[in-house]
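Removed: one protein chain of the complex. Kept in place: all other protein chains.
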Amino acid sequence: MIGFIIRRLASMVLVLFAVSVLVFAIFNIIPGGDPAVRMAGKNPTDVQIEAIRKEWGFDKPVTTQYAKMIEKTFDGQLISYSNRENVLERIKEGLPRTLSLTFWSSLFMLVGGIALGMLSALRPNSFADRTINAIAVVGISLPVFWIGGLMSYYLGSKAGIIPAGGYVSISEGGVLDWFWHLLAPSLAISFLFIGIYSRVLRGDLLDALRADYVRTAEAKGLSKRRVVVRHALRNALIPMITLWGLDVAITLGGGAVLTETVFDLDGVGAYLADSTRSLDVPPVMAITLLGAIAVVVMNAIIDILYAYLDPRIRL
Amino acid sequence: MAEATQPAGVPASGTPAPAATANVPDPVAAGLWRASWRAIKSSWAGRLSLLTLVLIVASSLAAPLWANHVADSGPLTNHLTDQIRLNGELTDVVSFEGIPIGPTGQKRFFLGADANGRDIMVRLLYGGRNSLQISLVATTITLLLGTLFGLIAGFFRGWVDSVISRGLDILQSTPIILLGIALGVATALGGINLGIVKIPGDSLFIPALIIGVIQTVYVARPLRGITLSLRERPFVEAARSQGATNMRIIRREILPNLGTSLLVLAPIIFAQTVSYEAALSFLGAGVQPPNPSWGTLISDGLDVLVSAPHLTIIPGAVLAAMVLSLNLLGDVVREAIDPRGMVAAAQKDEH
Amino acid sequence: MTAPTAPTPAGAPDAASDLLLDIDGLGVAFPSERGPIHAVRDVRLTLRRGEVLAVVGESGSGKSVTALTLLGLTRGRGTAITGKAEFDGIDLIGASDSQLRRIRGKRIAMVFQDPMSSLNPVLRIGHQIAEQIRAHEGVGKAEARKRTIDALTEVGIPRAAERVDAYPHEFSGGMRQRVMIAMALVCGPELLIADEPTTALDVTVQAQILDLILRLRDERGMSVMLVTHDLGVVAETADQVAVMYGGRIVEQAPCDELFADPRHPYSWGLIGSIPPLTGAKPEYLPTIAGTPPSPLALPAGCPFRARCPHEFEQCAEVPPLAETAGAPGHLDRCWLPIDEKRIRRAGADGRIGLLHDAEATTEESA
Partner (left out) sequence: MKYTRMTSAVAALSATAIFAAACGSDSDKSSDSGSGGAATAEAKSGGDFTGTYSSFPDYLDPALSYTAEGWTTLWPNYTGLLTFKHAEGAEGSELAPGLAEALPEISEDGLTYKLKLRSGLKYSDGSPVKASDFEHTIKRVLNLESGGSAFYLSIEGAEAYVKAGKADGDISGITADDATGDITIKLATKDGQFSFYLAMDFAGLVKGDTPFENATDKPAVGYGPYSITEVKPNRSVTMTKNPNFTPLPDVPEGKADSITINVVKNQRRQAQDVINDQVDFLIDPPTPDQIREVKAKAGDRYKEEITNSTYYYFLNLRTKPFDDERVRQAVGYAVDERALARIFGGLLAPSCNFLPPGMIGYEKVDPCPWGEPGTADVEKAKALIKEAGAEGTEVTVWGNDEDPSSPVTEYLADTLNSIGLKAKPRIVDGSVYFQTIGNQKTKAQTGFANWFQDFPSPANFMFLVDGASIQETNNQNFGNVDDKEINKLIADAKANPDINAVKGEWAKADKLLVDKAYVIPYGNRKLTKITSSRVNFDAFQFNPVYNHDLTTLGLK
């Protein structure tokens, strides 16, 4: 276990370093992206630009700037170039939204994926299976920003069935309203993943149902339900759960950019997208690192979960 | 992005490996294409999606014909103050409040106009052209680079493999849509300048290159796994014992056997590329205005969803149809030449 | 050269002569794109309490399908099961799924070939056994666990109280099969179906497992249906033997009788291919020429026809499974007259039947 933790930490450091250098490099090559000039605002004067360069360290060598930025990221002192707000504070602001979105969407993905995958696999090549397969392919093929935009308008603004967008926290509107506002965006994200998961699960479950141990379980006189759930599904779920964990991590780390944008959720993903488009490096750096950490940690959790689900695996 | 970038059934990433090692499809050097073709021809889904693909590609190719001979307007031509005769009445192409005309069903402005009074039908056709061009180039880049890295990592193993695999890990730890946005925004501003090669910022090659490179991981990983087990096969051992060089083994023994995997992956990667391009362009980091692409058309359309919903619905539907057809085609081909899902297994079994 | 000695079953209970399993005219056909596959046709078998019945055949002969069908494990979409299979008077073919479920594991238990893949790799073995107990008997967790440990001890697993919480991969092959047997026997079944229980194991372990099965049979008086391709195993364990080929039973006889006087050319081939236990090893073992027929393309008439060196015109018709006069309980499915068989058999392989041949002939002439 200790070896596992050390390995994971080492890989996290490596990933964080690489990702941060990548981000830093990309944004440093951009022409016309002089942050000092941007911060100087609408009427820049040389005196002021110079003062900004000095105070913010833009006159230092790139390596120093990089080191400084990483240091600030980790001690929470990172400041946005476009409006000088504390990046970490702003991320903390957006995180509940992104977390909520992640929560519901990952729930939908999981439940939807398992339900459809099981329905499909239990009656292979039946009408239900074919229908589900068709739905899955369609789900995988629908652009989320498109379906999201249409949902937001037609179900939201026009029909008034769901809120057209925005976020209501539990403390503001209670659990119901909170959920209600997240329903459409969570579903919009889930379509794709339900499509993917149901197909992955279908394949694995079919394999599992053909496995010898399932035959054993049947021969033992267990109920059909127990055979499917306890024996087949338990094994077949492992690959799907792995995928799911990683996707959750990515959504958490700002991956739901399109959905957050279309549904006006203004979480971490939308913040990242805005910052990236306006070339505001500090938030991009912080959120990318956050995302990378989420992925690495989630990967570790998946591995642990994996070892739990499949005792043959050693950490 | 987590969203819209996963190929059908392709796992998000380096999953902790199920214990099994990657299986390898049987080396069937010839006949892959024929088998695929037969499968496509004989299945309902295959025929339908092929027809859709052909229709979309053909209409995109025919864009200049429609522009010059039917709509009488280029994809970038503004008609802000023009009027056309609709049901015998002169009608503004763009109203005073800036609301563009809806579908006319006539030659001109068949699908209506956008906010600049440009003919949407023409832009849709040209947009398809741009999207397809980019996706085609990007897919080619992805397959080439993916094969290269997968092959090298899987064949040479050791530190080469470690370096490449860690690199792929890192690529997968970042939501790739964000990487795409960052690169897209950065390069759109200044273009790419590599000394000898200069690509202007509005070139279609830039998004193609970005998408192509970023998606490499989805090909490199499975091919690495397959190469890893191919190199242990008897025929490779045999070649080695006869003193064949690494290059020769790769060229003669390994590469031909990657054919199945590539053919299975290609449509899925293509589908993914089309979605990815659309997403990037939607966020303004792909095709640069005023050039149309399906993504920018949807983005423009959403601004006027209330008054002109077709501007969102139509490009999105074409995009979805394209991706759907590619995914279905991918399914059909996979079932035909990789019925035991070995390529998919290799995608899952990583590390 | 001597044929393997066929020991008489130690202490087979004489009293238990009542019929436990009665199969008649059993047919199983699976659907496929190219029409139904008749995996099993017209199988007739009986098994008495306390008896060991061996079903022998190559893979694809229908022996496993027959066994699985008894437990309803071949039921599925499109599978056509015909004929009769009665277990202690219960119609196994017509039984509902839930009726069958109550029999499975409780009254008829099954042990499979590969103990690695047949145990669920992600569940503790104790759990896998206990859940069977709990599925059939309304006992609590603690009670189920206690009985699980007892069952494991009984099959000879050392430190069962600890090992009960281990996972399958933590056992050796032989131990895993013991676990399987413990699982099969934990509810005290009247019939144990063992499908190639020793095939995946090495020779010494094989013997231990067979001994274990026989010992338990003796202690509990249960019946065993042993499905195998290994005549060596049969010879050591079975009371009755049925030889299957191409989905049909081609010969059926008490164990001694079969080895002493095999009637069907296929049986000759099978017996001939057993390596001799004593004497010089031959340079090569005789094998049956050709390959088993695909169930999709069975020849018309006698299924063994295509590989049989003794084929003649009448083989175009399926021979009946008939008893030869004077040998009650010994049936076979071959058109050749009995005398002709004996002559040809000696010509085919001098080893077969030599030991008892004279006796048999004497008896007959007597």
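For clarity, chains are labelled A, B and C in written order, and residue numbers in each chain start from 1.
One rule holds in what follows: a contact is a pair of C-beta atoms (placed from the backbone, for glycine too) under 8 Å apart; a residue touches a chain by one contact, two chains touch by 3 or more.
What you see is a predicted model, and the numbers here were worked out from it, not measured in a lab.
Enquirer: Considering the full assembly, with which of the depicted chains is the omitted chain in contact?
Expert: Checking the complete complex, the chain left out touches A, B.
Enquirer: Out of B:171, B:308, B:322 or B:336, which is the one that touches the chain we can't see?
Expert: Spelled out, the listed residue whose C-beta touches the missing chain is B:308.
Enquirer: Which residue from A:11, A:28 or A:82 sits in contact with the chain not drawn here?
Expert: With A:11, A:28 or A:82 as choices, the missing chain is touched by A:82.
Enquirer: Contacts of chain B with the missing chain: which residues?
Expert: 76-78, 80-81, 94-99, 115-117, 185, 188-189, 201-202, 284, 288-290, 303-308
Enquirer: For chain A, which residues lie in contact with the unshown chain of the complex?
Expert: Chain A touches the chain not shown through residues 30-34, 37-45, 47-52, 54-55, 82-86, 89-90, 93, 153, 157, 164-166, 264, 266, 277-280.
Note that in this section only the chains that are shown with their structure count from here on.
Enquirer: Classify the chain contact graph as line, ring, star, complete or other.
Expert: Line.
Enquirer: Measuring between Cα centroids, which chain is at the maximum distance from chain A?
Expert: Ranked by distance of C-alpha centres from chain A, the top chain is C.
Enquirer: If you look at chain A, which of its residues touch at least two other chains?
Expert: Only 238, 310, 312 qualify.
Enquirer: Give the residues of chain B that touch two or more other chains, as numbers and ranges in rising order.
Expert: Answer for chain B, listing residues that touch two or more other chains: there are none.
Enquirer: For a test of understanding, state which residues of chain A touch chain B in their complex under the given definition.
Expert: 11, 14-15, 18-19, 22-23, 26-27, 29-33, 137-138, 140-147, 149-150, 153, 157, 189, 192-193, 195-196, 199-200, 203, 238-239, 242-243, 246-247, 250-251, 253-259, 261-262, 272-273, 276-277, 279, 284, 288, 291-292, 295-296, 299, 302-303, 306, 310, 312-313
Enquirer: List the residues on chain B that touch chain A in their complex, please.
Expert: On the chain B side, the touching residues are 1-4, 6, 8-16, 18-19, 166, 169-170, 172-175, 177-179, 181-183, 185-186, 189-190, 271, 275, 278-279, 282-285, 298-299, 302, 305-306, 309, 312-313, 316, 319-320, 323-324, 327-328, 331, 341, 344, 348.
Enquirer: Going by the contact rule set out above, which residues of chain C touch chain A in the complex?
Expert: Those in contact with chain A are residues 68, 71, 73, 97, 101-106, 109-110, 112, 114, 117-123, 131-132, 135-136, 167, 169, 180, 183.
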